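What you see is the complex with one protein chain gone and the rest in place.
Let's look at chain A:
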Amino acid sequence: MEYVKTKRQQIEKFLIKEAALLDQDLLNDWLDLFTDELIYWIPSGSSDINPMKHVSIIYDDRIRLEERVKRLQSGLAYGQEPKSKTCHLITNIEVDTDENEKIVVFSNFLIVELRRSIQTIYSGRNEHHLVHIGDDLKIQYKKIDLLNKNEYIGNLSFIL
């Protein structure tokens, strides 16, 4: 029981740390939270699409996610000039499965984005697949199931 509690605390702490890195624009540190083989996915239209047959807002592997971060840091990504400021709230955390060293965690999120004096709210549910690498947890898979995935969305070039 004590072990389960400690584990849950570790997972919560990890998700909060991820949110903080994004809010502080520490994107290289954020990238370090991921494993080398990774999927970073924001479905378009519906959450149950097959990304091999249906378009996604983002379906990044490690290479493209690194390019995404580098581009944002290049000073030439005009969609982020000025940069978005964000506040990520993480709640309703549910540890779904915890077996074979892989932990599946669901959490609800609320992201308030401020850019060009306009505050925009994005909300939805995250699915993280976490694995143990040494003493650390790492993200192998992150699916961001946006509430407005089937709506007309504006400039979404900041990292969710």
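General observations
Just so we're on the same page, a contact is a pair of C-beta atoms (placed from the backbone, for glycine too) under 8 Å apart; a residue touches a chain by one contact, two chains touch by 3 or more; residues count from 1.
Here is the rule we go by: contacts and distances are computed from a predicted model.
Hidden chain, UniProt protein name from the list "Cytochrome C oxidase mono-heme subunit/FixO", "Aminomethyltransferase", "Sugar ABC transporter permease" or "Rieske domain-containing protein": "Rieske domain-containing protein".
Within the whole complex, the absent chain has one touching residue among A:Lys7, A:Arg71, A:Arg125 or A:Lys138, and that is A:Arg71.
Residue A:Ser44 is the one among A:Gln10, A:Ser44, A:Asn108 or A:Ser123 that touches the chain missing from this view. Counting the whole complex, the residues of chain A in touch with the unshown chain are 42, 44-46, 49, 51-59, 64, 67-68, 70-71, 74, 76-81, 116, 150-157.
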